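As you look at this complex, bear in mind that one protein chain is not there, while each of the others sits in place.
Letters A and B mark the chains in the order given here, with residues in each chain numbered from 1 onward.
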Amino acid sequence: MNEKTEIPNVRTGMHYTTGNHAAAEGALAAGCIFFGGYPITPSSEIAEHMSIRLPQIDGHFVQFEDEIASIAGLLGASWGGSKSMTATSGPGYSLMVENIGLGMMTETPCVIVNVQRGGPSTGLPTLVGQQDIMQTKWGSHGDYEPIALCPSSVQECFDLIITAFNFSEQYRLPVTFLMDETLGHMSERLIIPAKEKIKIVNRKKPTVPPEEYLPYKPDKDLVPPMATAGEGYNVMMTGLTHDERGYPVITAEAQELNVKRINDKIRLNKNKIIKLEEYMLEDAEIALISFGSTARATKGAVSRAREKGIKAGLLRLITIWPFPDERIETLADQVKVIMVPEINYGQITREVDRAVHGKTEVKGIFKLGGALHTPEEILNEIERRVK
Amino acid sequence: MSRIEVRFAGFGGQGIGLMGRLVGEAVALHEKNKNSVMTQSYGPESRGGASSSDVVISEGEIDYPKATELDYFVVLSEEAYQKYIPKLKKGGILFVEEDLVRLDDQSKKAKEIYKIPATKIAESLGSKIFSNIAMLGFVCANSKDIVSEEALVKVMKKKIKARYVEKNLIAFQMGKEYKHEG
Partner (left out) sequence: MNKDETELIEAHEHPLDVYLRDGRIPHIFCPGCSLGSIATIIVDAILEANLDPKNVSVVSGIGCTGRIAGYLNFDSFHTTHGRAIPFAIGLSVTDPERKVIVVSGDGDLFAIGGNHFIHAARRNADITVICVNNFNYGMTGGQVGPTSYIGQFQSTAPYGSLEEPFSLPYLAASCGAVYVARWTALDVRRTKESLVEALQKKGFSFVEILGSCPTTFGRRNQLAEGKKILEYFKEKAILKHGADTREVDISKDSEFAVGKFVDIEDKDTLTDHLLQLQKIAKASARKGGKI
């Protein structure tokens, strides 16, 4: 390579790598040029990889003093016009929720990777968990509709984090990428496509001159075009309830407009955001709903159940938030029971139970962190239910 | 081909993780129509203690990524042997570093046992750091469904630091050609 050769942000080709590295490469392919973070197991390999790669492509890696600063730095970088990301695990995410709220209120695109481990508190730093589902939904105070995506393979760590960036840019919000320790550390084949094959979405820019620009006046999709610092628009941003000019207005009426819209922009576009994988569901009498690493074992259990003549099927949640209430309700009309294997004490089970409106039985299969379900364990639960 | 599970185990510093990575990558990138998932033991200790890496190989999609019942157990330390031998499937295949592992009754469930002084072989090349690759050569020669020599050599040339490649390839050959008393 000579001095002029540009080092690519998209490393097209076939690789054998971990979920953490795949997520980092996916972020770079999505156009991420700023990473702010703080070391935490089991996500640190993402930061380490970004510290190697970002400076090669004229990006910046900053290791901040804590997770609070990291997410603040992300928001600043995003308003500076750079696609930005951080990676953490449960305890770090807990520290970030304050400024995730600021990101929601000020409609700031960025991506937060959470490589989940067992909690609460320091819990199981080196072992798998899926216990941050509700923290992602409700972590910050106030009402907001988050987007959270959940990969199940190394390839999907790459592909789906690009979607996470695209959603964050398109709908203007911090998007959470919910990985887990198993996925973060396991190696699989990763195929990175040619750069021109990767679909990239960038935030809408204002189409009017600065004097006519209202920073929080939405288009029909309820998302306002975003001017960033240095473009001459005198951007105005506040975490206070604000009007279309971005000015603080501390009234119930302004709150109604402002908060309703940041929720409705996700609700309105829900069908474009919700991604599901359906496996053997057509004639299923028993449905399993699963996500992340757990979905792999669940799929194995479904296949084995079918071999035994049990009509089982899998609905894999690729999008965790917004929650696919409608699909789950139609599934409830079809099946006798919905079983939910998850590495927590019933966070998705509770949502499924809410979505079925009593139309079918919902049964969680829980592990509290530290190990994946094996296909046999799930199969046993299915068989027990059949008897 | 159905699912095959291989575990490499030893103590920290023996390059156990590298064994898994090399085999995993060789299978997934250089064998036709095969998938692999590699996972490693992961804890706060970086040095010493039992270390392991697992490779799950299949022609189909690999659902569960971790090893549950080992078809192959490749072990380079006594501690790792004691810790993981219960995971070996009845009728599975055992590879041992014969100077570092004392076999006991638990090994009887193995269908075949292959023994090699991998560390001594490595030391004959100047350093025990080559023992993992000597062992890989031995495994490669005495198993049919893990990985081909061709695929493995390709990956070694790519993944191992340039200045160590040559000696590692020799270690690999020596392991491959080693005749065990079985």
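In this text, contacts are C-beta pairs under 8 Å (C-beta built on N, C-alpha and C of every residue); 3 or more make two chains touch, one makes a residue touch a chain.
Everything quoted here is computed from the prediction, not taken from an experiment.
Colleague: Since one chain is left out of the picture, which of the remaining chains does it touch in the full complex?
Modeller: If we consider the entire complex, the absent chain touches A.
Colleague: Tell me where the left-out chain touches chain A, residue by residue.
Modeller: Within chain A, the residues touching the omitted chain are 1-3, 5, 7, 11, 33-34, 36, 52-53, 55-56, 58, 60-62, 64-66, 68-70, 72-82, 84, 98-99, 101-102, 229-240, 245, 247-248.
Note that in this section only the chains that are shown with their structure count from here on.
Colleague: With centres defined as the mean C-alpha position, give me the chain A-chain B separation in Å.
Modeller: Roughly 36 Å separates the two chain centres.
Colleague: Can you check the complex and tell me which residues of chain A touch chain B?
Modeller: 14-16, 42, 125-126, 181-182, 185-189, 293, 296-297, 299-300, 303, 372, 374-376
Colleague: Using the touch definition up top, name the residues of chain B that touch chain A in the complex.
Modeller: 21, 24-25, 28-29, 35-40, 42-44, 61-66, 68
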